[in-house]
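With one protein chain withheld, the remaining protein chains of the complex are depicted in position.
Going by the order they are written in, the chains are A, B, C, D and E; count residues from 1 in each one.
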Amino acid sequence: MTSYLFVVLGAVLVNNVVFVRILGLCPFMGVSKKLETAVGMGAATTFVLTMACGASFIIDRWLLIPNQLEYLRTLSFIVTIAAIVQLTELVIQKTSPLLHQVLGIYLPLITTNCAVLGIPLLNVSLRHNFLESLLFGFGSAVGFTLALILFAGIRERLEAADVPIHFRGTAIAMITAGLMSLAFMGFAGLDKYK
Amino acid sequence: MLEAILVMAFGALVLGAALGYAAVRFRVEGDPLVEKIDAILPQTQCGQCGFPGCKPYAQAIAKGEADINCCPPGGEEGIHKLADLLGREFKSLSAEHGVEKPKAVAVIDEQVCIGCTLCIQACPVDAIVGAAKQMHTVVSAQCTGCELCVAPCPVDCIHMEPIEETVDTWKWKYPVVPIRQVA
Amino acid sequence: MIPKLFTFKGGVKPASHKDESADKPIRIAPLPSHLIIPLRQSARAMARCLVQPGRAVLKGEVIAAAEGPLCTAVHAPTSGTVRAIEPQPVPHPSGLPAPSIIIEPDGKDRWIERKAFDYRAATAQKTRDYLRDCGIVGLGGAGFPSHVKLGPGEKGIGTLILNGAECEPWITCDDRLMRERAEMVLAGAAIMRRVTGASRILVGIEDNKPQAIESMRTAVEKLGESAMEVIAIPTRYPAGGEKQLIRVLTGIEIPYGKLGTHFGVQCFNVGSAHAVFRAVAHGEPLVSRILTLSGNMAKPGNFEVLIGTPIRELLPLAEPRADTDRYLMGGPMMGVALQSLDIPVVKGTNCILAGSPTLFPPPPPEMPCIRCGECAKVCPAELQPFELYWFSRAKIFGKTQEYSLFDCIECGCCSYVCPSRIPLVDYFRFAKGEIWAREKEKAAADVARQRYELRLAREEREKEEKAAKLAAKTAAGREKAAATLAVAEKPAATPEDEAKKALIAAALERAKAQKEQVHPGNVSNLTPEQEAEVAAIEVRRTEIREMAKPHLRQDD
Amino acid sequence: MSEPVEVTPRESSVLRISLRTAAIMLAFTLVFTALMAGTYKATEPLVAASLLAEKLRLIGEVLPPGEYDNDLMADAIMLPPQGSLGLDDETRIWRARKQGAPAALVFETAAPDGYSGRIGLIVAVAADGKLIAVRVTAHKETPGLGDYIDPKKDKNKTRPWITQFSNLGFDTVPVKKWRVKKDGGRFDQMSGATISARAVTNASGRALAWAVEHRDALFALPANGRFEERKP
Amino acid sequence: MNNSPYSLKPASVQSVMLRVLVALLPGIAAYVWFFGAGILVQIVLASVTALVAEAVMLKLRGKPLKPFLSDGSALVTAWLIALTFPSIAPWWLTVLGTLLAIVVAKHLYGGLGQNPFNPAMVAFALMIVAYPLLMSQWPRVGAADFAVQWEAIFGNRQVLDAVTMATPLDALRTVLRDPEQRAMIAGVLGGKATFGNIGGRGWEWIAAGYFLGGLYLLQQRIITWHMPVAFLATLFAVSGAFALYEPDRFAGPGFQLFTGGAMLAAFFIVTDPVSGATTPRGKLIFAAGAAVLTWIIRTFGAYPDGIAFAVLLMNIAAPLIDMYTQPPVFGHKDKRGDSP
Partner (left out) sequence: MSAYKDIAWNGLWKQNSILAQVLGLCPLLAVSTSLVNAVSLGLATILVMVLSNFAISALRALIPYEIRIPVFILIIAALVTVVDLAFNAFLHDLYLVLGIFIPLIVTNCIVLARVEAFAAKNGLRAATFDGLMMGVGFVWVIALLGAVRELIGQGTLFSGIEMIFPTLSGFQILPVEYPGFLIAMLPPGAFFVLGLLIAGRNWLDARANARMREQRIHHQVEHATDHANSAPA
């Protein structure tokens, strides 16, 4: 039981997708200017990534490995993800127009978030079982969301700071992300206790 | 090889059908974005942006056909708002579309006006009153300062007057930062 | 019975400097050479001028009438002649001029006929109308019309609060008023109680004015009014702020956007109560007030001054010292620096303070905010001024509103303590102004959009109508067109030069047609009068052109 | 590319369009899957060869090719998870023979107690009980501090730290001395990063002891056999 | 001409920062007493570097030099860097750390008052990640005289082996990871509970010095009680609970509070007004969070003193903490938490 907890915590903090695994940076940089949008993007990603991990595990274990088609992993995973994104959009559009209004614009962006493909691929190479895959996906997505929200908090404040002119915008955001990842290095070594 | 193709073909069939269905079934009608953009534009309707009015410009922005820095009356602030809304980077006002000017209203020199009604036809917000061959006046509360009436006047009797500051319209100025003066 | 006092958070204790003028009895200021009475005496609205230059007026005569719900009448402060009605600088941070009536006193100071108002017989509404016509506005500084504040609001008023706190340093006019005319103040309060139907009156006085407290307590006993209490409150700026005083005396907190009446309390300055008493008991409209002259002056004191007295003529009474570099209207915490000494005393003027570089040194350079939180500790509105500042400075106004910018009462406590010497209040005033301006602009844009869309719709309709008309005409039109075509075709067959001629003719024709389009029928089919008018205009126009020519050439 | 078609979603057309898109999708899939499958088939032998070469190179680091003459890949046995070697997965033991005689065992082992967790090792133990060499295969030790255990990162290029175990056995270094100097043993450690050194030293000692103990049983197993520890 | 208010309380950034420097003096005195005067060299190195870096950056950014150079904030940063780095760190380590703190962590964000991260802690974290060995060599009490320290700072690092030792925190961690040696923990931590053994010899006196300085800051109302109390109390509670649960595995609160930079952090580092939370509730959360993270990283993480990382991690969260702990505004108290 605790080992599952460590999978989640490890994915959220110690091996944070953004700061340590360096995945999902485009939306991390692009959708973090406002807290609101950061929350929306985080929620959408969490849902899709968790689903993607489950689905890709099933495909890998039951379709690809038995047929020795591992080389189709990239393709089948990304296509699955695209399908999940589309279906998610359909479902929430039907069931909750409100949620759709909140998440709608983020869903299409998720297909090009490389964490959404990277985490399922990592699941394979870390040889996670089904539950671990799900939890790893969920934990990573929570880690992504956490990073995104914290970053948005800082950026909202930074917007008013007297940053030297050439550093305004993306440049200082990069430096901030660097310092955040430096801070997250403090968690290094915690995962050896699992 | 064969199983590869079979597996993928199966996936493709399902997905293709689903997507085709979805794309047709759930096409989003109308574009709420245009309304949001239009709400930011100053509604001066001056056409300096190169479009016949604010709404067409809003549509062009929403379609990605126009840049966000083409509206001089909206000024830097308007551009900031648009950049925020659209998640784009801020750009300073494009010089070819004009410069930000202090707000002004049109004033008709009633001595000179010949009542030709050309200005009435030009004014996009019906801010000019007067019938043919009678003196025309600008209702300054309704004038947006677009200057469209200035050019058509055959006797050059319309000029723009900056809005004067009164006790009612006066605003506190941005505090000067004395530290720069020390430098 | 000593009621339980509440406290408000924050606040500061600047050096009080009250001793300089507190023991100086109220003196009547001499008549000035002229009086400048701005038409705007109440905070929100301008009165309608009733007099013309040259007209003789008596003291107390209405010279401008109240118009609209938030307006009060304006009266001649003394007898004399109206000299002019013109824009004059007024006490406003902008220093901009505003329409004012200028009166030259005749030196006789003759009153109109004064008659006490029997408020016991009148309805509350009648009394309020009477106060409006007496020009009573709050004398505590904000200048809000008192008759409006005396209205019942939603719930009616249970508690009436008299504000005798006078928390700003230097100012002692309310202190003197309470010492010298306590009974009148309380009688005024009693009238207000009757109008509002309030059950009790609480008078809040800062405990650094023991004589005033004493005098007011004696007066309460003497008047024998029940449910009227004089309460000493701890001295701490801004205890006299309406919300803070109400909080201290009753524990009620009034948020921004809500009025005292929502909570059944209403607060008046003691001077306002005094003015009400004078209006009701003696039939004297508000034409004078008591103010303190203090600061860098040799003989500070308190004076009863006519509204409209130019500051310049008041100053000799207190003898400003030589190193005075500026004058403030109001106290050092909230006052306004005067940009001209020709600015008159208005109803809200409670103090003229002479400043010197030693008394009010120019602020050292502004440093960046270090988020030390001092400002938040002293903010009586319990805001986070440094957050407001952070976003006001960067002009991110949406955020300032999220941090409740409009709850700021501009008391200045935050600026007072800031170690970085940031003029915080200036940033907040700036942000508020910009937000208001933006809201106005937004409203204007919405109107413009509507009008534009209406116009588009109309044009569309007109086009359709025209098209319909055109269609009706086509039959005839087609025949005509065919005929012209036939004519036009003919020359085409003739030799070249003729063709050229025809082309030129056609071009001329087109040009003419175009011209006609540009000048739609304006100059044809005119009545003789119109023709005359046009001719006259034409003449004027050529004259103007001639006159303008040299300039034009220069410009080129 | 076709422009967005303005369609009103009537059921029949929806069905038609769905079918059409499905068909196109199918066609694309077929073509590109074939492309991939073709590439896969073409590269398969190459990939297999690379994998083999990688393995051989790794083995070569601890066991020079001259030391044996058999086909290592063929002469391997399976090793179920071994707690004492710090292994929680099934691994292989490769048996090197020279002219048919047992020459050496090559196997993976791990030090669970590195500064930042597990350190993966590969060792070769000669049939005579000497540790031929040990190398680090995976570690997360602090770069610049604990990573000298990997000869690629070791500043001392001429005599990397990890080579000090080469050709030593319990006959030359008693079990008690198979420790870092700081713990009273025989081996150097890098000052300020003892933990990594201690972990590697102890793990290599454990591996040597284990190999010496099971040497005969291991060599006796048939190729592709499975080693089972017999509890005495 | 300025606007109201016209009278201002005499206070300035400079006086605030100077008093912080004064408050550091008792701790520095104890430091010198136990570990020698090498720390003074480091303080000078860091101060000079900080001032030069500040001046250059101000020049580059076209800001006036005088008010900013004299505000003292760069000195506070510099002193804190010197005090958290090993006193025998090579000179370039201190210089590089200070440089990065002032240039990257402070001026790229707009300088004084605008940096979201604590500059001194950025320096510490960067340096311990980049040069873990150099950042963990501390002299033994009384082992290195000034000459040796000078030597170590400006040249010959060879002298070090004789005089360095594992700091108490490091010893604790080394022992922790080896179950066989856990019995030794008592030895490391000084089973005899004399004062000299609470946080390791010498360390607790330095901590006491910082505590004294902290009291001065409190008395001067430069810091409020929230941060130090929340930080120390949380560290005490967490470490106490775990030490009770498994005393031979976890160090007790006495050790945790008096070793390493805990006391310095409680009064001087988490209290940095610029990069920390500012609302009263926010301060409590910020400091308590920093304490928990410190304990976790000290106990389980790869880096010996978790304070720097803990503070940086809380810096990241500070804007959100502030945003969600806005105290209710006057008159809006019924709607708690409704404000942004």
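Everything that follows uses one rule, which is that a residue touches a chain if its C-beta (ideal position, glycine included) is under 8 Å from a C-beta of that chain, and two chains touch if they have at least 3 such contacts.
All values derive from a computational prediction rather than experimental measurement.
Participant: Could you tell which one of D:24, D:74, D:175 or D:220 touches the chain left off the display?
Facilitator: D:24
Participant: Would you mind spotting which of A:45, A:93 or A:113 touches the chain that isn't drawn?
Facilitator: Answering carefully, the residue with contact to the hidden chain is A:113.
Participant: From the list A:26, A:91 or A:131, pick the residue that touches the absent chain.
Facilitator: Once the missing chain is taken into account, the touching residue is A:26.
Participant: Kindly note down the residues of chain A that lie in touch with the hidden chain.
Facilitator: Chain A touches the chain not shown through residues 19-26, 29-30, 71-75, 78-79, 82, 111-118, 121-122, 125, 165-175, 177-179, 181-182, 185.
Participant: With the missing chain put back, which residues of chain D would touch it? List them for me.
Facilitator: 1-5, 17, 20-21, 24-25, 28-29, 32-33, 35-36, 39-40, 43, 46-47, 50-51, 53-54, 143-144
Participant: Give me the chain E residues in contact with the hidden chain, please.
Facilitator: 104, 126, 129-131
Just so we're on the same page, only the chains that are shown with their structure count from here on.
Participant: Which chain A residues reach two or more other chains?
Facilitator: Residues 72, 75, 156-157, 161-162, 188-189 of chain A each touch two or more of the other chains.
Participant: Can you pull out the residues of chain D that are in contact with at least two other chains?
Facilitator: 33, 36, 40, 115-116
Participant: Spell out the part of chain D that touches chain E in their complex, as residue ranges.
Facilitator: Contact set of chain D toward chain E: 113, 115-116, 142, 144-145, 191-195.
Participant: Spell out the residues on chain B that touch chain A in their complex, using ranges where they run on.
Facilitator: Contacts found on chain B: 3-4, 7-8, 11, 15, 18-19, 22, 26, 84, 87, 89.
Participant: Using the touch rule from the top, collect the residues of chain C that touch chain A in their complex.
Facilitator: Per the stated touch rule, the residues are 368, 390-391, 393-394, 396, 399.
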